[in-house]
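Input: one structure, supplied below.
Only one protein chain is missing; all other protein chains are in place.
Let's look at chain A:
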Amino acid sequence: MATSTDTKTNIPDYEYLDVNTNIFHIDAFRSEWLNRLQPSDFSFQEEDQETSDAHFAAEMGISAETMDELKSACSLDSLRCHPEDQPPDPEVVPPDPTLKTLVQRKKKQDHKATLKSSKNRHDLYADELERLTFGTRPEAVTDMIPEGEIILTMNIYYPATFEKFSHVRPHLTLLMTGSHTLAELRDAICCVSDLQVCGEFSNTPDMAPDFISKDHFKSSFFYFEGVFYNDMRYPECQDISITTIEWARDRNFPPYTQAKMEDTRFVDLKVKVGFPYLYCHQGDCEHLVIITDIRLTHKNDCLDKKLYPLLTHKHRVVTTKCAVCHIYIGRWLTTNDQFAPSNPCTFCEKCFRMLHYDTEGEKLGEFQAFPYVDRGAFN
């Protein structure tokens, strides 16, 4: 894909208001920004206040006294709403607030205080992932992200379940840099369907192989704007997008093209921000992929290349517990099980062995058993 030279089309604007943008080329977008900015604007180095002030005075042609006056007029001290010697506690809503926001917040907190406390320790660590990497600098200079690099925020949604409607859209959020390839994104997406082990092992539970689906079935593709990006890194990879392409061709759809995931960097893509695209693996495990944001790097970002793709949000899935102990997450799933309260039923490793096998390890009763990885196993 050649860089589009048409400048007008690469300035993102809304296609639908507050929903998604028009299509633009990411690298062209980056150069649009870089053309407009001074190198110091996006540099990671903080410029010196003194020199900047001197620059400003020279540019405006004002004297040193005027500059001092201006500085004192614009100082942050003039915004302080409390006496200097008695700083208030910023953790509590001040009494008798007049601002509507504070009135609302106070009302909410008063209401919350009347409820039974449901302390959720997960909330405390909600943006810990992002906070940990705040302003991280790499040990080696070569791992430093260059200035003016693009950072993309990707939301990868879990496959849809239509059992009941819910407003929650469980997803994980990854930060990628523009120089990453799509294959690196594929490796960063953690989905339990990659980890399942296929087969029935009720007779030989110890023999359950360690090969997970990811090792067996390596094919996958991304779909962005009319192009299927296939994973072709390994000899056993197949082109699983061809079925769709041929189907579409037979029915006079606009033609789709193909490209290789490992050869495509994000900066080469043409995308719409906020528009849903597709990631498909294991044949039919389909995830929506939305690029929610594209921006230039900032000095406060994590600047260590090695830490990317950076996970900043992961949805907490309710886990299926073992039917016996109700403590551990299920590792085995049984069907037609005469010991089980339900069909199918999940058991943790220990309860499964104790319930279904005698001391010699002989199978008791009739059932089928499948190794199982829970959706919430990696919360």
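Miscellaneous remarks
By our rule, a residue touches a chain if its C-beta (ideal position, glycine included) is under 8 Å from a C-beta of that chain, and two chains touch if they have at least 3 such contacts; residues count from 1.
The rule is short, and it goes like this: contacts and distances are computed from a predicted model.
The chain that is not shown carries the UniProt protein name "Small nuclear RNA activating complex, polypeptide 1b", picked from "Protein AF-9 homolog", "Small nuclear RNA activating complex, polypeptide 1b", "Nucleolar protein 2" or "glutathione transferase". Looking at A:223, A:275 or A:332, the residue that reaches the missing chain in the full complex is A:275.
Looking at A:109, A:203, A:238 or A:379, the residue that reaches the missing chain in the full complex is A:109. Checked against the full complex, the one of A:294, A:329, A:351 or A:373 touching the unshown chain is A:294. Chain A meets the missing chain through residues 11-21, 24, 29, 32-33, 36-37, 41-42, 46-47, 49, 52, 56, 60, 62, 66, 70-71, 73-74, 76, 78-82, 88-94, 97-106, 109, 123-127, 130-131, 134-135, 153, 155, 169, 273-276, 290, 292-296, 298-300.
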